[in-house]
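Shown next, in structure tokens, is the structure this report addresses.
The complex appears here without one of its protein chains, the remainder shown in place.
Labels for the chains are A, B and C, by order of writing; each one numbers its residues from 1.
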Amino acid sequence: MDNQEIILPDTSNLIVSSSPHVLNKEHVNGIMRDVIIAMIPACAAGIIFFGISAFNVLLLCTLFCVGLEGLMLKILGKSMNALKDGSAIVTGLLLGMNLAAGTPWWICLIGSILAIVLAKHLYGGLGYNPFNPALVGRVGLLIAFPAALTTWPVNRLSPKVAAMKEAISDLMNNDTSLVMLQNSGEFTKAQYAAIKEAFLNKTELLVDTISSATPLDAISQATMNAEGVVTGMPEMEYMDYFMGYIGGCIGETSALAILIGGAYLIFRRLIRWQVPFFYILTVLIVTGIMHMIHPDMSATPLFHILTGGLMLGAFFMATDMVTSPVSAKGAVIYAIGCGLITAVIRLWGSYPEGVSFSILFMNAFVPLIDRISAKKVFGSKEAAQGGAA
Amino acid sequence: MPKMFPGGVHPKDGKALSAGSEIKTAPLMDKYIVPLAMHIGAPAKLIVREGDKVLKGQVLAEANGFVSAPIHSPTSGTVISISKTSTTGEMLSVNNCIGPTGTLIPAITIESDGEDKACEPLPTIDWQNADAKTIIDRIRETGIVGMGGAAFPTSVKLSPPPEKNIDTLILNGAECEPYLTADHRLMLEEAEKIVQGAMITAKALGVEKIIIGIENNKPDAVKIMTEVAGDRAVVKSFPVMYPQGAEKQLIYACTKRRVPKGNLPMEAGCVVQNVGTMVAIYEAVVNGIPLFERITTITGSPVVEPGNWKLRVGTTLDKVLTLAKGVKKDVPVGKIILGGPMMGMAQYSLTVPIMKNASGVLLLAQNEVKQYESLPCIRCGRCVDVCPMGLMPATMSVQIEKEQFDLAENTNVMDCIECGCCSYACPSRRPLVQLYRHAKSEINAQRRKNSQK
Amino acid sequence: MEYLTLVVGAILVNNFVLSKFLGICPFLGVSKNTKTAMGMAGAVVFVMTMASFVTALINKFILLPDGALVKADLSYLQTLSFIVVIASLVQLVEVLLQKFSPSLYQSLGIFLPLITTNCAVLGAAVISAQEGHSVIKATVYGFASALGFALALLLFSSIRERLDLAYTPKSFEGTPIAMITAGILAMVFMGFAGLA
Partner (left out) sequence: MNLETLMTAVLFMAGTGLTLGLIIALANKFFAIEEDPRVEQTEDLLPGANCGGCGYAGCTAFAKALVAGGVEPSKCPVNSEEANSAISQLLGLELSFSEPHVAIIKCCGDNVESPEKALYNGVNDCKSAVLVAGATKSCQHGCLGLASCSRACPFNAIEINDKGIAIVHPDICVGCGKCVETCPRHLIDLVPKSANVHILCNSPEKAPLQRKACTKGCIGCRKCIKEAGDDSVHMQGFLAVLDYTKKAPMSIIDVCPVKCIQPTLGVEYVPEPKKAAPSVKTLPCHTKLGIEGTVDKAVIKKAFAQKVAAAKAESPDDKEAVADLTKAFKAANALADKFGAEKPAPAEVTNA
């Protein structure tokens, strides 16, 4: 072995960089890929519930977002491999999950423009935007097209559809009449018209066209008349809310699917567990107190947790790394703030769904939170006491 | 076992490559390039001229000023050329020397005459009852500097201002830097010298308590050190977490005291010394031999035969690599690093000599090291979680990129110990440590300018 | 309880800057860095509260037809007298600031005398006059809306400081991106509509 000719390394193309020279394997592209994987259960649930129109919306939003990102990168003259990091896909999917299933394509386009062009690239691209792009897109659309954003197609698996099918079969063997059905008050006018039309010309019940109210809409319409008797408050079917057989945006209905995705995120350390935990806890506490004060008027805390966009917001939107605080302590303050604002809007505000507004509002606070929640330097306490411990 | 300090990362260990091989003494080389600036502080003042004949251990350059250290000849031979520094615009001899930081530094080239004749060693000091001053003078005379990597003159560290009450001497055997096993092997083979050296240093400092901190990925070292130390020193074993060996983190782990922000360890009543320095002190005080040799790990996947070697100061990298039988043919080398992978300095030429603080020569294969393109900060907070000094690396890096150094200053960039945890954890591959080193040099320059005004 | 809804309404729901779009020029002008923004907010809170108090007094006792001191109906003098009061208050603040914190005075620069023309200050006074708030209610309303202004300014200046560190496209650096951010903030505040 000794006379084996010793080769010295050739120093022609050595790499020279500052320390450290070994890095961990995690990379931004990997993180974004994992977030997309975490979103698959929720999207799948949305597609199962709302059919092909949900898939179209998701696909359209993602394609628009990626296309716009490419366009903006070209316009700003930045390198195109910023597309590879997949953040545009994440924003596209999130935007899609925030829209109702039947949303027309041009609304998806405008939403994508708001998200990618306005909220992300005008601020300088990935990492510099103070507001969560998907949410800016959704809130912008909600304010610009309130009607389009609040027509919820009926969930295929929701009990309402089963009841409508059963009503048609009753009519078939005509032990009940159309008139009796109409004033039974069980179906909204639109649903009643669909049943009549399906019954009269014997066609299959077209589920996609009928719209139904989300549980949150229902409770906000419940009115308290003079002597405190509340009418129109729906009774709570927690199992349906948990599994997601209710109306609502594509990605937000099924709490179970979101929890699966959320667990994956926390397990892979892609989000700070403090954000969803404290967010949901705060909403639980505030709605709980309100429920104690006058139980009949406001819904139970569990209802508030499982319905509406809270689950989606807590696990996917509030935890977006770029727009949430950097330190763990800051994340707790941020999450509690989101929870308070969501509860306030849901209980007293005019919009039934407070999640998007609260997260965007707290995004505005993030630079401030970062400043006040900056970690204390190792040994700064001792320096303050002046001299040896 | 809970973590001993906040933050920290777990880089791949890589010590298995060279942990098993004993310390081998390097044969005599034909030529040594001995740099004049091998320590923190002013470079040493030349007292030999070209053509002089020198013996092994003879003083080539004295310390000039309090914070400086003398340079000794690694072998007997003739001084064939002295390169003056080019920064002062003087003439530069052809074989100038590229220092580890890549800049040209003044160096003395000695051609050994093969006899390796040593000059007569200094008289042994009976340190039990000698006073502190003679010990510290001997340490200054023999040019002993911190061997952990900082190369701060030890004599200066052992003579703190009188009003600082120092009560603990901490030996740094943590060696938390991956791939390096020099201290580990030293503890296994020279335990007695380390403890004796520690006793001498404790005598010089007037300190009773001695704590030896070792990471528990070196159980054999912990066992041997506890046996040899007996009641003379307390050996503490810490869970493996980089940077356990950093001064402030080690003091906190050993004594639960925190060094006040912006101050030296003596404010927390401790002095931290590397185990290698202890052996050097023992050799100097007991055997009267100056410091011109040190243990260095030569390791890395491309190296044919990784190992730990006792190298003389001034051995150039090409000779060092021939000791380790060069590199494997099929593994192209990506990086050559002096020191460990987390804090070491990348080199681009093999003419760089080994200096007093070279704890390792690490070669990384091309597939282990890529040219990374850094992406913008996505504020994921991983660097904030891992920073052992409790800083906000994400905020600082964005400020420094926009050259807002005053903002970076009050985000405490000056407290950064450049341990590299943040760059290690960053998924956007941002060169954070380089940004902070740039900011620190800018802020220091600004402070110097303000102090002159 | 009724005051609580008034205060929450003034700060969150119809926030002077982000819902009513009053006092935009100092909002955009001073928010370059947070310290001056807070100085400005402090000055506005002081001026607005004092102004609301004094204008409510004047309005109650002098201008209104059934006013105690004067029989004639001088309500048409409302805006004129309010402006005089606010101007003199601002002048007072300017002198005080110049004496006690020249650095803040220096950094506020032109925006300190500009508070006189700040529509938020006059707005609060005129609104509480039109809605016939009692003196205490008007002062509380003035103070609350000043807090709303301060909150918006604080938020906006901390975001702008972070935007300075971003690589915004050349043509959007500085005020354009600030305008967009203010727009999004206003959009978010619309979420609180109908709260109180």
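By our rule, contacts are C-beta pairs under 8 Å (C-beta built on N, C-alpha and C of every residue); 3 or more make two chains touch, one makes a residue touch a chain.
Owing to the predicted nature of the structure, the values given are computational and were not obtained by experimental measurement.
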Displayed chains contacted by the hidden chain, counting the whole assembly: A, B, C
Residue in contact with the excluded chain [from B:Gln371, B:Asn410 or B:Gln452]: B:Gln371
Touch criterion as defined above, residue of B:Asp113, B:Asp167 or B:Glu442 at the omitted chain: B:Glu442
Interface residues of subunit A (partner: the chain not displayed): 11, 13-18
Interface with the unshown chain - residue positions in subunit C: 58, 62, 70, 72-74, 77, 80-81, 84-85, 88, 91-92, 95-96, 98-99, 106, 109
Contacts of subunit B with the absent chain, listed as residue ranges: 86, 89-92, 94, 96, 98, 101-104, 345-349, 371-372, 403, 431, 434-435, 437-438, 441-442
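The rule is simple: only the chains that are shown with their structure count from here on.
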Mutual neighbours - chains that touch subunit A and subunit B alike: C
Chain at the geometric heart of the assembly (C-alpha centres): A
Pair with more cross-chain C-beta pairs in contact, given A-C and B-C: A-C
Centroid comparison with subunit C (C-alpha atoms), farthest chain: B
Inter-chain centre distance, subunit A versus subunit B - centres from mean C-alpha coordinates, in Å: 52
Subunit B and subunit C, separation of their C-alpha mean positions in angstrom: 60
In subunit C, residues with contacts to at least two other chains: 165-167
For subunit A, residues contacting two or more additional chains: 124-125, 128
Footprint of subunit A on subunit B - complex, ascending: 5-6, 9, 11-12, 102, 164-165, 178, 248, 252, 257-263, 267-269, 302, 304, 318, 321-322, 325-329, 333-337, 339, 341-350, 362-364, 368-369, 371-373, 375-382, 384-385, 387-392, 394-395, 411-412, 415, 418, 420, 423-429, 431, 433-434, 437
Complex contact set, residues of subunit A against subunit C: 76, 118-119, 121-125, 128, 130-131, 136, 139-140, 143, 344-345, 348-351, 354, 356-358, 360-361, 364-365, 367-368, 371
Partner subunit B, residues of subunit A touching it in the complex: 1, 4, 6-11, 14-24, 26-28, 30-31, 81-82, 85, 124-128, 272, 321-328, 331, 370, 374-383, 385-389
